[in-house]
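Every protein chain of the complex appears in place save one, which is left out.
The block that comes next holds chain A.
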Amino acid sequence: MASKLKVATCSLAGCFGCHMSLLDIDERLLDLLEVVEFDRSPINDLKRIEGMVDLGLIEGGLCNAENVHVLRHFREHCRILVSVGECAVTGGVPSMRNHYTLRECLDEAYIRGVGVENAQIPSDPELPLLLDKLRPLHEVVRIDYYLPGCPPSAEAFWHFLTELIAGRDPSLPLQLLRYD
């Protein structure tokens, strides 16, 4: 039997909805695990990819410096990198902050926010610095495939993964292509 394909996943500026949708393939996860094994992923809590993996699935856009580091780490260690979900593909809902300056966003959340006490903007050196604007993934690294949807449905994940693993074009058919 051929060795299993290695798959890594992560969520950047996303809501983990795409990961939940992937889990929504339900019992077909067992079929999937016959042919793939998970490397770094929130599913197993590994933090780094050791060596190379075949497939990287990234949910969420880029809102801070750590997101960019993780994205570049994935690009270096994934043979095929997939931008998963509306936030990764276009910036999505988090990119609504791009209408405002970073200062306005921080003030709104930490200074003028409802119920805020001892108002101050967090500045712990451990916190990753926020990017001036939120960006989609393809503006920073090369992306091989896009899987749109908010989230992509379980059927869309299943179609994409099974077609790709079978060596075919994983483009979504019309009935599975949704942006909402």
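The criterion applied here is as follows: a contact is a pair of C-beta atoms (placed from the backbone, for glycine too) under 8 Å apart; a residue touches a chain by one contact, two chains touch by 3 or more; residues count from 1.
The working rule: contacts and distances are computed from a predicted model.
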item	value
Candidate names "Spermidine/putrescine ABC transporter permease", "NADP oxidoreductase", "succinate dehydrogenase" or "enoyl-CoA hydratase"; UniProt protein name, chain not shown	"NADP oxidoreductase"
Omitted-chain contact residue, chosen from A:Ile25, A:Val68, A:Val89 or A:Leu161	A:Val89
On chain A, residues whose C-beta touches the chain left out of the figure	83, 86, 89-93, 95-96, 98-99, 133, 135-136, 138-139, 143, 145-148, 150, 171-172, 174, 177-180
